[in-house]
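Take a look at the structure below.
Shown here: the complex without one of its protein chains, the others still in place.
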Amino acid sequence: MDKGRLEAFSDGVLAVAITLLVLDLRVDVNSRDSLASQLRHEWPSFASYVVSFFIIGVIWVNHHALFARASRVDRGVMFYNLLLLMFVVTIPFTTSTLAAYLRTGGADQRVAVVLYGISMEGMAISFTLILWHLVRRNLLLRPVSAEQGRTAVRRFGMGTLIYPVGVIVGLVSPVAMLVLYAVVVGFYIADQTPVLPTADV
Amino acid sequence: MDKGRLEAFSDGVLAVAITLLVLDLRVDVNSRDSLASQLRHEWPSFASYVVSFFIIGVIWVNHHALFARASRVDRGVMFYNLLLLMFVVTIPFTTSTLAAYLRTGGADQRVAVVLYGISMEGMAISFTLILWHLVRRNLLLRPVSAEQGRTAVRRFGMGTLIYPVGVIVGLVSPVAMLVLYAVVVGFYIADQTPVLPTADV
Amino acid sequence: MDKGRLEAFSDGVLAVAITLLVLDLRVDVNSRDSLASQLRHEWPSFASYVVSFFIIGVIWVNHHALFARASRVDRGVMFYNLLLLMFVVTIPFTTSTLAAYLRTGGADQRVAVVLYGISMEGMAISFTLILWHLVRRNLLLRPVSAEQGRTAVRRFGMGTLIYPVGVIVGLVSPVAMLVLYAVVVGFYIADQTPVLPTADV
Partner (left out) sequence: MDKGRLEAFSDGVLAVAITLLVLDLRVDVNSRDSLASQLRHEWPSFASYVVSFFIIGVIWVNHHALFARASRVDRGVMFYNLLLLMFVVTIPFTTSTLAAYLRTGGADQRVAVVLYGISMEGMAISFTLILWHLVRRNLLLRPVSAEQGRTAVRRFGMGTLIYPVGVIVGLVSPVAMLVLYAVVVGFYIADQTPVLPTADV
């Protein structure tokens, strides 16, 4: 199975999902509040928009880097990739829910934080499953040893620990969680150790 | 006519349609219900989201596999492909309608099940028409005998029987219908007998 | 300027516009009407959905065929192409407006028919401008004589007469207009005389 159309389809889904984030930015011309005060009141929407935009952006970069290392894709990759996209596509929903409840406090806010964390964690786990499957089925351009494969999956899988930590932080302060994710995304963009030692980009 | 742009356009439409499914996931911050109770109450939306996401995902895989076997496309293929896309694009609507009426019971629920079935069946029939046209007009990369062609169309067309069965199940229990479709999609992803004997992917 | 990215961008816009048509299909679970009666009442939305879907589909086929004949694109082509896309992108809006007012009769219905006609006519004119510009600036793969060019533009431009005729029909009966457009689209799909004699697809 040819990986080109898998990449094209994934790019399409990621491009639509990242753009649908804008639907959460909204003001109401019939509101009794001034526009300036509405925009101030809507700051959680703007903050979550920026964080989610860069998270999906980094997902796209990761996706690109991972499949650049694949020689071909099979049914398993296709399935885990659909799983990944299924979680990514929920991000506009969980982002908008988080933004809506970021001001309410209480149990609702904590539920919104957990919901946001689920879409992120599902995405991170799917990503690790794709790499694990590529390694296990020898679908990489440059084969790695069993030991190197395990190390790569373990290092990549560490990404799945960041989101639960974020959720724990978020139960106390959702804003601190967004700041944490923004910092992680920033670090990722500035410099990331390559996952597979034998495949330097 | 070059099949590359037909594939690119179809990928685009499928990517947008699959992503629009998220618009059906929604909570209301002004509701008197807690977020947790809204999410529990919204389980039909989540269940239908997952099932429809993987159905469109499998459509995309099928589309990919089918056109990988085509040498070129003509006006007929283009028309049946538009028909296919027309049904696929209704899936976010019929999914959202099904989710909305999954809790109501009664005649409305049964109408929603039939509506969902129509978009699926229309999609399955269009797919079979594409294969039938490719076989009939010798548009395959590796020509098949008349006998092989009939067999392939017959086997492929059997997919058009699954959805009516699902609708009959759904008239009794829509949840059982969703479970059935999920199982079929799961089987499809795990292993599918190739449709055309002469064209192994 | 490379025509590949112009085609990719146009495919993207056409794919999104055609898929957004689904946003006009909608039922209200809180309505006092049964779902069956809502769907019956919504028939103008379904009829316009099908007609507009195939109109955009045919636009895509035309776009494809036209640019397959272009050797390269310049600033003028790019501008007329943006103009074309600008009209195409309004189709989900004018379709939804037509569907909404198809039951009201009176002046509103006639305004909706004219609005729908404007988006179609703007699209047809932009298309003719693209061909006219390609001919005039010698941007075709196989150059045509001045005489052949004029003939091609004249024949292609005849498409711009169909939509005003449709509007006049629609002022009397919008349903007749939709039927007329459906017939024209059907004819187009079944068989179309090539526009440029020297460039057979």
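Of note:
By letter and in written order, the chains are A, B and C; residue numbering begins at 1 in each of them.
FYI, a residue touches a chain if its C-beta (ideal position, glycine included) is under 8 Å from a C-beta of that chain, and two chains touch if they have at least 3 such contacts.
What you see is a predicted model; the values in this text were computed from it and never measured.
Touching the missing chain, out of C:Val50, C:Ala68 or C:Leu82, is residue C:Leu82. Contacts to the hidden chain, counted on chain A, fall at residues 7-8, 11-12, 14-16, 18-23, 25-27, 29, 34-36, 39, 49-50, 53-54, 57, 60-61, 64-65, 68, 189-191, 201. Although one chain is not displayed, its contacts with chain C can still be listed: residues 1-2, 5, 8-9, 12-13, 15-17, 20, 23, 75, 78-79, 82, 85-86, 89-90, 92-93, 97, 100-101, 104, 107-108, 111-112, 115.
Basically, only the chains that are shown with their structure count from here on.
The most distant chain from chain A is C, comparing centres defined as mean Cα coordinates.
Overlaying the C-alpha trace of chain A on that of chain B calls for a turn of 90°, given as a multiple of 5.
In this assembly, the C-alpha centroid of chain A lies 26 Å from the C-alpha centroid of chain B. Taking each chain's centre as the average of its CA atoms, chain A and chain C sit 37 Å apart. For chain B, residues that reach two or more other chains under the stated contact definition are 8, 12, 15-16, 20, 23.
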